[in-house]
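My structure is below; once you've seen it, I'll send some questions.
For chain A:
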Amino acid sequence: MSTPTVYRATRASRIAMIVAAFALIVLAAAPWWAGRADLRLMGEIFLYLSLACLWNLMAGYAGLVSVGQQAFVGFGGYMLFALTIFGGLHPITAILLAGLLAAVLSVPIASLIFRLKGAYFAIGTWVMAEVFRLTFAQISALGGGSGTSLPVGIVRSLASSRSGREALSYWLALGSAVLVIAAVYLFLRSRRGLALTAIRDSEVAASGLGIDIWRTKLEVYVVTSAFTAIIGGLIFLQKLRISPDAAFSVNDWTAFVIFIVVIGGIGTLEGPIIGTLLFFLLRETLADFGTIYLMVLGAVAIVVMLKAPKGVWGLIRDRYDLELFPLSYRIKLNDPKDI
Partner candidate 1 sequence: MIEWTGVILQGVLLGGLYALFAAGLSLIFGVMRLVNIAHGDLIILAAYLGLSTTMMFGVHPFAAALLVLPVMAGIGYVLQRGILNQTLGPDILPPLLVTFGLSVIIQNALLEGYSADPQKLSAGAIETASVSVGSLTVGLLPLLTFGVAVAVIASLQWMFYSTALGRGFRAVSDNQDIAQLMGLNKAHVFGLAMALALAVTGIAGILLGIRTSFDPSIGGGRLIFGFEAVIIGGLGNLWGTLAGGVILGVAQTIGAKIDPGWQVLAGHIAFLVVLAVRPNGLFPRVQH
Partner candidate 2 sequence: MSDPILSLTKLDAHYGDFQALYGIDMDIHTGEVVAIIGANGAGKSTLMRSISGLIRNTPDQVHLNGEAIGTLRADQVAYRGVALVPEGRQLFPSLSVEENLLLGGKVGRPGPWSLDAVYDLFPVLKERRSQASTSLSGGQQQMVAIGRALMANPEVILFDEISLGLAPVIIKTIYDALPGIIGGGMTALVVEQDISKALEVSSRVFCLQEGRVSLSGKTDHVTRDQITVAYFGVAA
């Protein structure tokens, strides 16, 4: 009698892990081999990658399609400024605390906007982000509508030299991307991740299995909000200047992130990575065209959504049956002759 074997890791996924480990070492050494501008660009890429992974977890896995994540990006940024300027905290402590505060704040927010279903939830999140923007614009201690800069003393507390600061902020970006990807991956592999996948496939069936849908979604929302705020803190640690319009920009922190995930492949872990690379490739080649570039981006996203809803990664996966992050279970039917 042959027993089928159930497994997750594939040859491709093992190779991918090894390649990723090497890549990580090379990337970690970037401050020694990359120029200043490249280092900055790479830092930005990692921060966008983190935002994309988080949005993908919400929209692609938990079905929480938000167009208001800029609320937490901006909140994280503003908390960095407020906690360092008024609280005297070290910037990194302030950013971690910002994540914690965002988690706390996201609970009452969720209890309100979770009342909105589907697409209305999306616009509800946008309203929340607007409330954040308008509120921070009222705080004159943080520069009101025109914003403020991070004082030199606080910037210096990170590292004394400019290159040291740039390296540190790059490592923080790289580290956060690795952390976010690993956390999302491990979460999806866990029991809760399984519950999430069940909800995505069928809410009715999932609740029949005893999964508390509301609670599972809330957990995802809270965790994503916290991480998003941390990334927001890191973004504005790189920028050193904040204003309500920049901090809560729907274009910068949501539109681009959505395009990244949609083009790369929503509901897959590989999608945001591919999407981020494609996005920056497009941006670096078309950026000179300004508005045209954004129109192209919008059009590409529409075409992808209509013609290949699982994105570029979905096309690759269907063609080659690849999975770099082994999430699904595979079954191998052992040939009786082997036994």
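Heads up, the rule we're going with is that contacts are C-beta pairs under 8 Å (C-beta built on N, C-alpha and C of every residue); 3 or more make two chains touch, one makes a residue touch a chain; residues count from 1.
Here is how the candidates were picked: all candidates are chains of the complex that A comes from, given by their letters.
None of the values given here were measured: they were computed from a predicted structure.
Touch between chain A and the candidates 1 or 2 in this complex is found for 1 only. The touching residues of chain A, when paired with candidate 1 in their complex, are 59, 63, 65, 67, 112-113, 115-116, 118-120, 122-124, 126-127, 130-131, 134-135, 137-138, 145, 250-251, 255, 258-259, 262, 266, 291-292, 294-295, 297-299, 301-302, 305-306, 309.
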